[in-house]
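Only one protein chain is missing; all other protein chains are in place.
Moving on to subunit A:
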Amino acid sequence: MYVAQLTLPERRAALALACLVAGLGLTMAVLGRDDLLGTHGALVIACGVVVAIVVMRGFYAPSPSPERLSSYYDDPTRAGIVFAMIWAIVAMAVGDWVAWLLVSPDLTFDAAWSSFGRLRPVHTSGVIFGFGGNALIATSFYVVQRTSRARLPDQVSPWFVLLGFNLFCILAASGYLMGITQSKEYAEPEWYADIWLVIVWVAYFGLYLRTLARRKEPHIYVSNWYYLAFILVVAVLHIVNNLAVPVSLGHAKSYSAFAGVQDAMTEWWYGHNAVAFFLTSGFLGMMYYFMPKRAGRPIFSYRLSIISFWGITFMYMWAGSHHLHYTALPQWVQTLGMTFSLMLLVPSWASATNALLTLNGAWHKVRDDATLRFMMTAAVFYGLTTFEGSFMAIRPVNSLSHYTDWTIGHVHAGALGWVALITFGSLYSIVPSLWGKRAMYSPRLVEVHYWLAIAGTLVYVISMWNSGIVQGLMWRTYNDSGTLAYSFVDSLVAMHPYYVMRAVGGLLFLIGTVVGAYNIWRTMRTPALAEIGDFAEAPARAAPTLAAAE
């Protein structure tokens, strides 16, 4: 049905692109026939062929009516939401599975693919890129059109971006299971997947700029600043951190261009800013659009949003070295990292405050509407997590927290409490209208999801705080005689109950996600109201006007 919306030349272009991808896959399969690269080549061929078949099946459908040009193009957003939810379920399930592996490590069936070390990146890449990335791409298409009052410039490139990005995610996740990894945390995919992502990203950036160029609003709305920063800076980080030399064109394996201390600094400059520009900037873009929309209130302060935007964009990039306190990284870099991490609290809290004050006058809605409550809670978690992050960047605190589960707790306070909650809130607020429905299939289930998500997050984070602090303290406790009081294994035994608790918390959160996906699916399936999404009734124009708070 999506193909029918494409014009004939667009169908041809889509078919050509799909064949091109299959051709790339064939090249990989031939060059890498003695290596795992060949397997990935076959996978790429399969993906290209599937898309080609889909396009061909709709190839001779009647041409779309020209009226489509007077409404927004939301098909890719719809598909992106579905992808995001699929990835969410898969990747969170893998995450909970590895949590149980730490409770009961023999659940690996004596196989290679099922051990903790291979599954963990499937979880991290799956949630960050699969769930988060798809949600960002889908909502960015939605938001940029409405805040610019312009339709996406064509109907092929958004699909190229969305499907190409998912191809990257599939290569990543399947690669880890087979043992293809660069081992750089959060940048594990190998060189060919990295190059592919660059191509997709360039198309994404171009698409964004082309849409902005068509805008009928003189100003670029705040959300788009954040989405733009997300696209741009992630590109820079990705390219620099992934510089590598492949063993040969027929090998999946490559060797990183950097080594040792320079590599460590580059990696955490990347790693920390993946948090900043993927998991913060992009989702702030979401928040700045969907939260005021849902609350029916303009953004509290335009000036605060400027300060926080540039503060975050400037300062985050300095903060990565706080991942390397007390290591072989020169001290001056560590000190810079700590200093900027502390200063970062200012723009972070400016954003959180701006979000929460936007709700002034709408608190009764927060009470009654779980969707808005998702977003409000996300803003609270954002504030708490950024505070905790600055705190943990202080050297003496870090000497205790680093290498322990406290870090894992911190990350999940951000990932579950902030990223996932703001995403669910945003999705719930657009899914009904995107599928032409008045409301979600079941507001009760949204409520259930909310409480499962909150309970899961709290259980998870609290158990990891406890285990992290216990662990950190046990490692540094001395006897009266001046020797270390506990062996490593003693600390391991002390972790066990917290590991059980964490896995239960994760399970609660996962169940909530499944409930949400079910609710979204049922909403899609209920009989439609009417076509909506025309400029005429575009609700975006009621969107927070920039000058409102001036």
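As a working rule, a residue touches a chain if its C-beta (ideal position, glycine included) is under 8 Å from a C-beta of that chain, and two chains touch if they have at least 3 such contacts; residues count from 1.
Everything that follows uses one rule, which is that contacts and distances are computed from a predicted model.
Identify the UniProt protein name of the omitted chain, choosing among "Cytochrome-c oxidase, cbb3-type subunit II", "Zinc ABC transporter ATP-binding protein", "Sulfurtransferase TusA family protein" or "Gluconate 2-dehydrogenase alpha chain".
Missing chain, UniProt protein name: "Cytochrome-c oxidase, cbb3-type subunit II".
Could you tell me which of A:S157, A:T181, A:T371 or A:N466 touches the chain that is not displayed?
A:T181
Out of A:V198, A:V333, A:A455 or A:V514, point to the residue that touches the absent chain in the complete complex.
Considering all chains, including the one not shown, the answer is A:V333.
Determine which one of A:L8, A:V30 or A:A112 touches the chain that has been left out.
Checking each option in A:L8, A:V30 or A:A112, the one touching the absent chain turns out to be A:A112.
Over the whole complex, note the residues of subunit A touching the chain we left out.
101-102, 105-106, 108, 110-112, 115-118, 120-121, 176, 179-185, 209, 212-213, 218-220, 225, 228-229, 232-233, 236, 240, 244-248, 251, 253-267, 269, 273, 302-303, 306, 310, 313-321, 323-330, 333, 336-337, 340, 399, 402-404, 407-408, 475-476, 478, 483-484, 488-489, 492-493
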